[in-house]
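Heads up, the thing below is written out as structure tokens.
With one protein chain withheld, the remaining protein chains of the complex are depicted in position.
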Amino acid sequence: MVLQGVFIIVSLFTLLSALMVVTHRNLFISALFLVSTFFGVAALYVLLEAEFLAVAQVLVYIGAIATLIIFAIMLSRGMMQGRTSPYNAQAMWAGIGSVVLGLLLLYVVAFQVDWPVTDAKVPADTISNLGAALVGHYVIPFEVASVLLLAALIGAVMIAREKEY
Amino acid sequence: MLNSYAVVGVYLLIALAFPFVVLYIVSFLRPSKPNPLKNSTYECGMETIGDTWVQFRAQYYLFALVFVIFDVEVVFLYPWAVAYNKLGLFALVEMAIFIGLLALALVYAWKKGILEWQ
Amino acid sequence: MIPLSWYLAVAAVLFVMGFYGVLARRNAIAILMGIELMLNSVNINLLAFWRYVHPTDVAGLVFAIIVITVAAAEAAVGLALFIALYRLRDTVNIDEVDLLKG
Partner (left out) sequence: MLDPLILGEWWKSFLEGLGLSSGWIILINAVVVTVILLGFGLTSVLFLIWLERKLAARVQDRLGPNRLGPYGLIQTVADALKLMTKEDITPDNAERITYNLAPGLSVFAVLMLLLVIPFGPGLIGVDLNIGVLFIVAMGSIGIMAALMAGWSSNNKYALLGAFRAVAQLLSYEIPMVLAMAAPVILAGTMRMNGLAEAQGGGRWFGLVMPAMFIIYILAALAENERTPFDFLEADSEIVAGYHIEYSGLKFAWFFLGFFLNTLLLASIATTLFLGGWQGPFVKQVPILGPIYYFIKTTVIIAFFMWERATFPRLRIDQMMAFAWKVLVPMGLVLVLAAAAVAKLPVGTALQSVILFVVNVVVLLVALGAIGRHLRKEAERYKVEVRPMPTMS
């Protein structure tokens, strides 16, 4: 009961923040609402007992990605004032399409499928198991992630540098 | 597990509310006599020239980029560190490769002069 | 216990909001924010299935971590592109950036 109440509050907070992200005219405020959405999603992860993912969410999404987005907003000035409409020409169709898609997804999720749910508990040493799996069974994705990060850094630096045009 | 997070949740709410509640209470105690001069932007007494949104150099963004790479690394490093005692030597080798690749990223940034503050 | 479908419903709504943001916003950075929302909703789904279907295995967690990594790399490169674009064109509104019209 209590858990469900907490879930409803957290998800309302998350979804309202997300709505503000996609509708607010001021890009900086939009980014701040993005941060609160990330925080709400982290709270959902805690409810799912994925505490490590919750903290990784705060660490990477809020600490790194949101900071990066805010820096980029600051670098391209003048575009956060709502002088022109924040929406493009296809906004109405996008809205209609999104609502249709959303209803479809909700219909499928709620009524169509009977998910094979188990009652198994999350083991207490999940983080340790995760660490073992990263260098054991999932070692290829693990190393590829490192290559991906290296490539992303090189690419981003090449693109964003001011010199050498 | 969720019981201990109940404490975190309650603490979070109270710690979040505390500064704002105090601010609200105190707002009845203090004077409020605003005037246009007082409320103007503080800049050594001079009138502000130009827009606040002076454009920032890409420098800041490039520092943040290097930070992002290492921040993501942390997400991989910590579970590995927790599990390390029960793993074999291969864990060390694999993490050495992982960190070595990220060190390459650092070296690249270093050579390209990203880490110089101009 | 919270039913699994609640999480899936929240993830679906979050996904649709991100989808709308991607399609409807003009500013490239706002579009990127929409993409981040969509990736987040995917992660909610992954973790919900991990928790309710196979909590003793860590596959769901690994997937979610990889998604986070990819999101970080994508944001880094994407925003770098927008910064370069802004430097060249003085705008990041995607409907004003049409390279063929020069």
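Going by the order they are written in, the chains are A, B and C; count residues from 1 in each one.
Please note the rule applied: a residue touches a chain if its C-beta (ideal position, glycine included) is under 8 Å from a C-beta of that chain, and two chains touch if they have at least 3 such contacts.
Bear in mind that the values here come from a model prediction, so they are computed numbers and not experimental data.
Displayed chains that the missing chain touches over the full complex: A, B (touch as defined at the top).
In the complete complex, the residue from A:M74, A:A91 or A:I159 that touches the missing chain is A:M74.
Within chain B, the residues in touch with the undisplayed chain are 1, 3-12, 14-16, 18-20, 22-23, 26-27, 29-34, 36, 38-44, 48, 52, 54, 56, 60, 63-64, 66-67, 70-71, 74, 77-78, 81-86, 89, 91-92, 95-96, 99, 102-103, 106, 109-110, 115-118. Contact between chain A and the absent chain runs through residues 2, 28-29, 32, 35, 51-52, 54-56, 58-59, 62-64, 66-67, 70-71, 74, 127-128.
As a working rule, only the chains that are shown with their structure count from here on.
The geometric centre of chain A is 17 Å away from that of chain B, both derived from CA atoms. Remark: chain B and chain C have CA centroids separated by 21 Å (rounded to whole angstrom). Distance from the chain A centre to the chain C centre is 6 Å, each centre being the mean of its Cα atoms. Annotation for chain A: residues touching 2 or more other chains are 3, 47, 49, 52, 56, 60, 64-65, 68, 71-72, 75-76, 122, 129-130, 134, 145, 149, 152-153, 156-157, 160, 162.
The set of chain C residues touching two or more other chains comprises 65, 68-69, 72-73, 75-76, 79-80, 83.
Chain A contributes residues 3, 6, 46-47, 49, 51-52, 56, 59-60, 63-65, 67-68, 71-72, 74-78, 80, 122, 124, 127-132, 134-136, 139, 142-143, 145-147, 149-150, 152-154, 156-157, 160-162 to its touches with chain B in the complex.
Listing the residues of chain B that touch chain A in their complex gives 1-2, 5, 8-9, 51, 53-58, 60-62, 64-69, 71-76, 78-84, 86-87, 90-91, 94-95, 97-98, 101-102, 104-105, 108-109, 112, 114. Of all the residues in chain B, the ones that touch chain C in their complex are 58, 61, 65, 68-69, 71-72, 75-76.
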